[in-house]
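In this view, the complex is presented without one of its protein chains, the others remaining in place.
Let's look at subunit A:
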Amino acid sequence: MFFGLTDKLQEVFKKLRNKGKLTEEDVNAALREIRLALLEADVNYKVVKDFVARIKERAVGQEVIQSLSPAHQVVKIVRDELINLMGGQNARLNLAPKPPTVVMLVGLQGSGKTTTAAKLALSLKKQGRRPLLVAADVYRPAAVKQLQVLGDQIQVPVWSQTGDPVEIAASAVREANHKGYDVVIIDTAGRLHINEELMRELEEIKARVKPHEVLLVVDAMTGQDAVTVAETFHQRLGLDGVVLTKLDGDTRGGAALSIRAVTGCPIKFVGVGEKLDMLEPFHPDRMADRILGMGDVLTLIEKAQSTIDAEQAAAMQKRLLSDDFNLEDFLEHLRQFRKMGPLDHILSLLPGFGGMKKLREELQFDEKELIWAEAIINSMTPEERRHPEIIDGSRKRRIARGSGTTVQDVNRLLKQFEQTKRLIRQFMGSKHLKKKRFPNLKF
């Protein structure tokens, strides 16, 4: 995610880095690139204007011109401002002191409300809460059924009735009070922000059930209109936060920047996959790091910690950092990665990956290829796994036969292994990573 913007800004700063000092023209050149990159990333043009003006004010000033490494200074300023723009600290879900907490999801058609409702319910359930899902979308054909199917999958009850959405919401809250559910998640119908009648319906639901959280669900691929939509929903309903969905694609997600800047509403969660456990808290600082190509090591580590036990993680980390990373480690790696989720998502979290577009493309393997890779490595002798350089033509033929693959497949796997090794060396060599990130790690 945010790959494009990352690549662009890195290009800009590479140009800056090659010079000793920054002139005002250098800064202007960088700002032009930043402006273009942000516009191409669908950041609202007014937000871009303000952003660029703020950067310029700080960048052309004394601190940059006189600082020893002006390029780093600009990177820092841009990063600070990006974090600033996206809202500083991580915002959480407000839970009511006296249950049930009522959460209401609103948004345009197709933004992902129903899926988000189920994801949110699952995440709360994992935290030991007792959520109740409410199907208040009585308009879209089969919307209620969709929520019921998802509710079944995560074993969370779904409240549904025919009739008026306001009544459905109110009766759901009564049901929660009665049966002791502590979070009520209302999935409302998608609607256009300019549909007066349906917007009024949302106001009525809000007035009736007094939700603690009204969350706007927004597609991360939304263009310039994101701001109009968010502003209108905010004016009518008083939003408490935003959920950004479909961030697992290649969208640069400029909507994340704009919505916060324009409405002041924090982004609380991001959807990063179709599976129901793929909802993550939004961290502005990490997102800014991603934009700037610093990767998102913290999210990766949290993910690793929740899926792999600490001991295994420590061992894995150690091997990752050791020089003699071999095919056995590679296999172990592939297995761990598979546990954590889709590879492209995991890889997108790695530092430096944003700038390595070509490598990223080369490394695109899908889940099926992973199974093959495992079969191929399993067909090697321990000696071959530890010293891949001894694998010659005849060994390759044997390995291919043993794993039911072809010599080309074996070659491809060996190439991928070499690339991974190279990748690891590359970010091992990054001073930023070694000094600033790893001392804080608790494994």
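Everything below uses one rule, namely that a contact is a pair of C-beta atoms (placed from the backbone, for glycine too) under 8 Å apart; a residue touches a chain by one contact, two chains touch by 3 or more; residues count from 1.
Simple rule for what comes next: contacts and distances are computed from a predicted model.
Visitor: Hey, which one's the missing chain according to UniProt: "Transketolase", "Potassium-transporting ATPase potassium-binding subunit", "Signal recognition particle receptor FtsY" or "Chromate transporter"?
Guide: Of the names offered in "Transketolase", "Potassium-transporting ATPase potassium-binding subunit", "Signal recognition particle receptor FtsY" or "Chromate transporter", the absent chain's UniProt record gives "Signal recognition particle receptor FtsY".
Visitor: Which one touches the absent chain: A:39, A:52 or A:138?
Guide: Only one listed residue reaches the unshown chain, and that is A:39.
Visitor: From the list A:193, A:206, A:396 or A:421, which touches the chain that is not on show?
Guide: Answering carefully, the residue with contact to the hidden chain is A:193.
Visitor: Quick one: say which of A:143, A:156, A:205 or A:265 touches the chain that got left out.
Guide: Of the listed residues, the one touching the omitted chain is A:143.
Visitor: Spell out, residue by residue, where the missing chain touches subunit A.
Guide: Residues in contact with the chain left out: 36, 39-42, 44-45, 108-112, 139-143, 145-150, 153, 192-194, 219, 221-226, 228-229, 246, 248-252, 254-255, 274, 342, 344, 364, 366-368.
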